[in-house]
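Note that one protein chain of the assembly has been removed; the remaining protein chains are unaltered in position.
For reference, chains read A, B and C in written order, and residue numbers begin at 1 within each chain.
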Amino acid sequence: MVKQTQTTPPMVECFKVGKVYPPDVVALRDVSLSVRQGELVFITGSSGAGKSTLIRLIGRQEKPDTGMVLVNGREGARLNQAQQQRLRRDIGVVYQDFRLLPRLSVSRNIAMAMEVDYRPWRETSRRISELLEKMELTGKERRPVETLSRGEQQRVAIARAAANAPSLLLADEPTGNLDEQTGLLILNLFRELAAAGTTVITATHDSKLYRDHGHRVLHLQQGILQTDGEQR
Amino acid sequence: MVKQTQTTPPMVECFKVGKVYPPDVVALRDVSLSVRQGELVFITGSSGAGKSTLIRLIGRQEKPDTGMVLVNGREGARLNQAQQQRLRRDIGVVYQDFRLLPRLSVSRNIAMAMEVDYRPWRETSRRISELLEKMELTGKERRPVETLSRGEQQRVAIARAAANAPSLLLADEPTGNLDEQTGLLILNLFRELAAAGTTVITATHDSKLYRDHGHRVLHLQQGILQTDGEQR
Amino acid sequence: MKGKPRLTTFLVAILQQTGRNLARSWPTQSMSLLTVALSVLIFAFFLLIHLNMLAAGAKLGDELRLTIYLDEDINPAMQPRIREQIHQFGDIAEVRFISREQAMARFARRLGDEQDILRDLAPDFLPPSIEVVPRPGLLGLNQLSQLADFLSTLPHVSRVQYGQEWLQHFNSFNRLLRIVVLVSAALLTLNMIFTVSRTIQLTLAARREELEILRLLGADRAFVGTPFLAEGLLQGGLGSMLGLGSLYLIFQWTTNQLAGAGILGLFTPVFLPTWLLGLIIGASALLCLFSSLAAINKSLQV
Partner (left out) sequence: MKGKPRLTTFLVAILQQTGRNLARSWPTQSMSLLTVALSVLIFAFFLLIHLNMLAAGAKLGDELRLTIYLDEDINPAMQPRIREQIHQFGDIAEVRFISREQAMARFARRLGDEQDILRDLAPDFLPPSIEVVPRPGLLGLNQLSQLADFLSTLPHVSRVQYGQEWLQHFNSFNRLLRIVVLVSAALLTLNMIFTVSRTIQLTLAARREELEILRLLGADRAFVGTPFLAEGLLQGGLGSMLGLGSLYLIFQWTTNQLAGAGILGLFTPVFLPTWLLGLIIGASALLCLFSSLAAINKSLQV
């Protein structure tokens, strides 16, 4: 694991971020946090606490109603379209509902993320087989995603998010459909990525993931950040 | 909890059931089991073990390639369309991917299951508010399902499956997006239903659900039924 | 289901479902309705033109006749016998005897503004004649020449004339017209099929998810089907009525525009007959209905 020193620059910073959905659902209220480069952080909280909303705000799929979200020191509103798109290719996201293309094959789904970034063809295919092996999906490359079990689909979504070795990986409930053992595969992948410099932020209710490993945990409750620190 | 006596008739019976997906994915192999009326049973196994496939075979969404599946003593192939439809209304299913209509409201989604069974309007609305209270979703009746958090959606799916107080409830990973506490709500609901005579079969990798409560657990491994019994 | 539902529960559920479907998807539905209306309008518009052209053509065809020039006026007493002889050939609509005076008067009418030039002529310079008008069915050139041969065997006949040249023109114009009408009918039918099938595909795409879920919930044929039936009938029926209504307005406006102008003297434009209107409305309602039913059947496979 990477040693977090005070000199590592912050990758994600939130200042008093708030989000209200019409008509009056307060999803987040005055959330402030800072995550350094290469850190591996967990966001917890009960169902409806605002975990996914926070992930969406950091990933720029939505805009905060109040406050400011900085990624790599830059605010979304200040970027033009091309810059936003480039930034997005440098953020990997595991969506809670996967967002895979069900009729395309496993490797096509993962390759899309790399093609969009104009990676050379050889790098793409090497990376795909490497990731599928780690996700224990070898042999299923050519299967349409819709014929996979739900847990297999979830691992494809994780592989896609990690494909570009992004600077920032956002994972929303990445082990919701996985058993304990397979969940550990994911945790290991995340640790490897963090060690290589990727900032990993994971929203989860799966305490087995963060307990016993000394990771930083942010606890949300009804949209308010309650605790921020190591949990054992 | 209902006392399981030998005189309670079997609700679900599988005899040497096998399922092979083209070209050669063996999802289930020679699975035999019997679940009595009012029983609460868990199916476990790692990702891709065949849990969802077994649930789909029992729920008659798919046909077995070998063997026989009986629900309430009757085999699917022997029923005509109208009988199949009637039987289906008596089976509640929580799909792993929910299968809700995202643009319809929470209560519309649940009401659909009861309207299809021609329940009187008053019964429907009473049952909906009762279920939403149990699922801690009160106040969200009129929200379109797509604006709910993933865990909230999962609870709507559970409420829909339980709405008709069916004879058989099949739940596929019903707590995948829920935290520990909310998961306990679901377990309590399932116990209540079982006590009232509903047979509940739950596929899950969430050991917190069945551990410590002395329920019957079926463990699948690569399509083969490994253990069948109480787990503590 | 814990038993048979009561009829009222059943009816209320079905009605609610129908109402809700209509309320929720009215934008798609009204677009479909408009599309059907437009298709029917275009189709019926060209049908209307076609029918009127045929009517005008038939009227022109009516004016087809054979003229038998005679050496001398026929004694009125002889006329019935000759008329009978001609009628024996069969398929004759009318036989007219034209005296020298009648011929002259008609020639003057025909010259119109130029009739001054006849001032100095003897009133008997035109020969008398018999005009034979065959029934409209007997248009073929072959049959006509047979009839002409027969007529030239009658007594006192100097020459039989029938507008061979004019007939040829008329025939080939009719052929052109028929080709144009056939090609446009084929194209417009294709267009209507395409349009309606696209519309239904769109409606289905919008409903696929819902139908799939209804299937999973065990909805029976009546529950899924009735709202679809209502929709299909509504779209096909209302849509075609709308289209035909618009056509009627266009027709009225056009005939008003032309009222008093000379063209209406040539032929009287008629609207589509009622039975044809009914047929069009019924056919499009059925078309929409069956497409909806096909969709339901597919989704109701258990």
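We take it that a residue touches a chain if its C-beta (ideal position, glycine included) is under 8 Å from a C-beta of that chain, and two chains touch if they have at least 3 such contacts.
Just so it is clear, the structure is predicted and the values come from calculations on it, not from any experiment.
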item	value
Visible chains in contact with the missing one	A, C
Residue of C:V12, C:I49 or C:A105 in touch with the missing chain, whole complex considered	C:I49
Identified contact with the non-displayed chain, of A:L87, A:V156 or A:L169	A:L87
Contact with the hidden chain (one of A:K19, A:R60, A:R127 or A:H219)	A:R60
Missing-chain contacts mapped onto chain C	34-35, 38-39, 41-42, 45-46, 49, 69, 112-114, 116-117, 120-121, 125-127, 159, 161, 165, 168-169, 171-173, 175-176, 179-180, 183-184, 187-188, 190-191, 194-195, 198-199, 201-202, 205, 250, 254, 257-258, 261-264, 266
Chain A residues touching the omitted chain (full complex)	60-61, 81-82, 84-91, 93, 95, 99-101, 112-113, 115-121, 164
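Keep in mind that, in the parts below, only the chains that are shown with their structure count from here on.
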item	value
Chain nearest the overall Cα centroid	B
Length of the line joining the C-alpha centres of chain B and chain C, rounded to whole Å	62
Inter-centroid spacing, chain B versus chain A (mean Cα positions, whole Å)	30
Mean-CA-position distance for chain C and chain A (Å)	68
